[in-house]
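Here the complex is missing one protein chain, while the rest keep their positions.
Chain nomenclature is as follows: A and B, assigned in order of appearance, with residue numbering initiated at 1 for each chain independently.
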Amino acid sequence: MNQKHTRQLLGSLLFGALVLGACGSDDDTSSSDTGVTDITSTPDTTDPSATTATTQAGSDSADASGTITVYTGRHYGIEPVFEQFTADTGIEVRFTTGNDPELRERLIAEGANTPADVVMTADAANIELAADAGILASVDSDILTGTIPEELRSEDNDWFSLSQRARVIISSTERVENPPTTYAGVGDPEWQGKLCLRPSTHPYTQSLVASLIIADGEARATEIVQSWVDNDPLYINSDTDIYNAVAEGECDIAIANTYYLGRLLTENPDFPVEIVWPEQDGRGAHINVSTAAVTANAPNPEGALALIEWLATDGQQQFADANFEYPADPNVEPNEIVVGFGEFTADLPAVRQLGANQPTAVEVLSATGYE
Amino acid sequence: MTSTITDAADLVPHHPTGSTDPIGADAARPSTMSVIGQRSRSWVSTVLVSAVAVVVSIPVLVIVWSIVQPSTDVWQGLWATRLPGMIRDTATLLIAVLVGTLVLGTSLAWLVTAYQFPGRRVLGWLLVTPLAIPGYVLGFVWLDTLQEPFGARSVRSIWLCALVLTITLYPYVYLFARAAFREQSQRSIDVARSLGCSRTKAFWRVALPMARPSLAGGVALVGMEVLTDVGTVRLFNVSTIADGVLRVWFGSGNRNAAAELAVLLIGVAIVLIAAERLARGRARFTQSGSRTGLHVQRLSGTRATTASAIGWGVFTLAVALPIYRLVTWAIEARRTDQTATVAGDLGFHLMSSLRVAGIATLACLALGLLLVAGSNRRRVGGTVLARLATLGYAVPGPVVAIGVLVTLAAVDRLGWLPDGWLLVGSFIGLIYALVVRFLAVAYQGIESSVGKVSPSVVASARTLGAGRFRVATQVELPIAGAGIIAASVLVAIDTLKELPITLILRPFGTETLPIWVWQATSESLWVQAAVPSLAIVAVGMVLVAALLWALEHGAETVS
Partner (left out) sequence: MNVGALARFRADEATATVPTPMDTTLDLPRAALSVAGVTRHIGGRDVVDRVSFDVADGELVVIVGPSGCGKSTLLRAIAGLDPTTAGQVILDGTDVTALPPEKRRIGLVFQDHALFPHRRVDQNIAFGLIDLGRADRARRVDELLELVRLPGVAKRFPHELSGGEQQRIALARALAPDPAVVLLDEPFASLDPSLRDDVRTDVVEALRNRNAAAVLVTHDREEALALGDRVAVMSEGRMLQIDRPDEVYERPDDRFVATFLGDASFLPDPTSPDMALMVRPHDLSVTPGGSDAVTARRYLGAAWRYTVRRSDGSDVDVDQAGGPGTTPLAIGEACTVTVDAGHPLHRLPG
């Protein structure tokens, strides 16, 4: 029996624990040394003076060099954008990704000790909840007020949209001749069993219902959602899969974000699904936004503002294009595939109220039995 | 997206490396006289154990505390809408998976223990390997694979979810059952046969009932996993109570109600553990009489082939096919140059994962040893403090993460640390959260391994002049060594696969393999998820191999 070996193994493991633990607990030092999350890992584009600054250890306050720390819930394709920012300005950006609500919880818990300068979300309601929690800072920026339309930023100027995405009706080009043109129309009995929807757990769905409440009131919104549920929809927790389901005949119509179609068309220009712009005779299609805000306790508020301003101006194109979204700045042209989706009216006024109506939306979804 | 073992509050169920010993069973355990087993006479150890227990249980208590002010209107709302459905779904899923793992795990264990057929030994090992595959990986592989032939609607069902969970979790029951069958004396079977039972009947009437305590332990473990799973169920549109906790928390922003749901979950877990204790009864686990082991029956011809086929079939379904699918995706990812993320390449993520899992495992091991050594296992209630430290196992990952977040942030606000050093977002904070979650695994594994050291061996050592320290290090630890290693391996597997806590609490520069998987799967990019998934499975396989080695070298899986 190798009991002696076992003993030695255990002993060295325990000893190793102490050693490694000591090293590992140097949180940021070790990570900064590998330098990979820091965008500065790419050479040639960095200002040498900025590089040295990133090796500072756990201390996050008093950041003299200007590294900007970002908590972002919108993580798809974000890295090249930050890289471009650093290339343009020489300022480092380090970021951590996560789910919007969890990042919000973290900011709330961190309070005054937060290392985060900027928080970015993938949806309006979440940034509004963050504002309600008091963790955002109001900024005074002519650039931002100049480029971002009023409806796409908060009244207190504590958050700003960077891109828009429309959640629209999509339908099969092969099987559907008369798709519905309103969200209510999705609940028409003719679509019984042929409807795909995203589950209620996702903020996209919640914001959509919130927009219904804003438009028509809670009672009517409940009716509409009920009619959807009565159509026995197939709940799929992924817009990509929803598109694929429509393409493959699992359902004929669905509600999904436009930008996924951009990705799909890039791979397959003949993808047999089309966008149907809803509510065009009325308020316009439901819009949700990717947002950014300066945190209330940002260690580096100047850098934070600089980043957001850049994203709203020089970075707008890249930011939106990376994900086939519509730029928040109406003067910036979207990606050509996106342009190909067509012109449409957007329900912009609702955007600011999505957050306030989200809890009610969740209740409506519960009450109607929406999965 | 937890795919990890979960446990009840202060009642920790059987774990593959040992038994749970909820309050009350201590009396049945023989007394030991060592450091690790002995009642601690010094107040120092009591203080240490208390300190560890309190520090580790605070995050969960923080969550539980909110139940002091129940929010009745939210509960009414929940009850009118989702709660009945959640309870129904949870119950359905739980029962389906418990039955499934029981049947699958037990029958496979019997197959490889009582019969001899070609490839039995290798199969015996391979059937443990599903442990290496996270549930959320298996989930999306099966979802995507079956979507084409069966359609998106039928694939998103609670039954397929139950099947996926069964396949991922049966190894726990399998390990327990296999150990129990191995320990059984052939004599009992012989007696049964002399009384007229055929071999099959002997299985049902003798072998199975005698293995009941161990099986109960394995099943309870599976139950904990199912109760706290949030990743796999979401894939299949199943809304369990754990999922409900997250919905209420992040959807409605109602932290109180979410915490109350979490407490409900802990309550269900406690019921589960109590049921397991009842099933165990007052049976003693070790056989008296010679351990001749089961007489293995040689199979030949079609029966041998059938036996092989069954075993290999399960392995293919659970492990081989998913790996194959992942490999094809990985090759495609290679081709389209998607084998790295924003943070870095495979090597970077692998190192992050190894670092996190390694340190967390060592921390759990050290604290587990401390708790076991410092607790008075002879007295009823002597282990209450240590049990407190195992609360985290009964709570879903995201909830633990939030509890830790709140706790650490409060400590940060106190400003005790030198200027600029923060616990939130630090490596230590992450390790702390993982310890809160998984200490239970280490604790019960160590406790039962040490408990197996014969009291007369320990008494002999003491009369030979060995003080407590020498007895602990030169007698108890070596004998219990393999079992302790097995417990550590299981903690390592858990921390390797862990996602929600790492997601919320990781420091900059630590991007583990599961994080990579999440980044891909949250956008339904299965191809991109393949490479990190395979890496997780590969490391997991190494750990499973270590576990099997420890088991072969004397770690017993039952107590």
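Side notes on the structure shown:
Operating definition for what follows: contacts are C-beta pairs under 8 Å (C-beta built on N, C-alpha and C of every residue); 3 or more make two chains touch, one makes a residue touch a chain.
Quick caveat, the model's predicted, so the values are computed rather than measured.
Residue in contact with the omitted chain (choice from B:L146, B:A459 or B:A546): B:A459.
Within the complete assembly, residues 33, 454, 456-457, 459-467, 474-475, 478-479 of chain B touch the chain that is not shown.
Note that only the chains that are shown with their structure count from here on.
If each chain is reduced to the centroid of its CA atoms, chain A and chain B end up 34 Å from each other. Listed in rising order, the residues of chain B touching chain A in the complex are 77-78, 80-82, 147, 151-153, 156, 234-235, 237, 239, 243, 246-247, 249-253, 342-344, 348, 355, 358-359, 362-363, 365-366, 398, 401-402, 405-406, 408-409, 412-413, 419-422, 424-428, 431, 477-479, 481-482, 484-485, 488, 503-504, 506-511, 519, 522-525, 553-554. Across the complex, chain A meets chain B through its residues 1-4, 6-7, 9-10, 13-14, 16-17, 20-21, 24-28, 30-32, 34-38, 57-62, 75-76, 78-79, 94, 96-99, 101-102, 105-106, 109-113, 115, 129, 196, 199-201, 206, 234-241, 245, 248, 250, 359, 362-363, 366-367, 369, 371.
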